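Have a look at the structure below, then the notes.
Every protein chain except one is present and positioned as in the full complex.
Let's look at chain A:
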Amino acid sequence: MFVKIMITCKKATEYILKSEDGDLTNSQKRSLWFHLIICRMCKRFDRQNTLLNAALNKKVGASSKLSDDDKNKMIRSMVEEKND
């Protein structure tokens, strides 16, 4: 029983990410909870991941724009198409 609850750090970090989706089974939740009590590194990963999520959610993506050249090319290609 005890052995079964032990998960590796690789597994624990995967569970941390999946838990954001509420995707863990009860036994996975227990394993993760237990792992985070005993593993300082994964506890750090968990906190740092929360911080990165906040930053990723807040960050405004630079909106991509077409250059005038791109636009003119598109207009040309449309006009040429119509003339065929």
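In this section, contacts are C-beta pairs under 8 Å (C-beta built on N, C-alpha and C of every residue); 3 or more make two chains touch, one makes a residue touch a chain; residues count from 1.
Basically, contacts and distances are computed from a predicted model.
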Options "RNA polymerase sigma-70 factor (ECF subfamily)", "Universal stress protein", "Aspartyl/glutamyl-tRNA(Asn/Gln) amidotransferase subunit C" or "Glycosyltransferase, GT2 family": UniProt name of the undisplayed chain: "RNA polymerase sigma-70 factor (ECF subfamily)"
Where the missing chain touches chain A, by residue: 8-11, 13-14, 17-18, 21, 23, 41-42, 44-45, 47-49, 51-52, 54-59, 61, 63-66, 70-71, 73-75, 77-79, 81-83
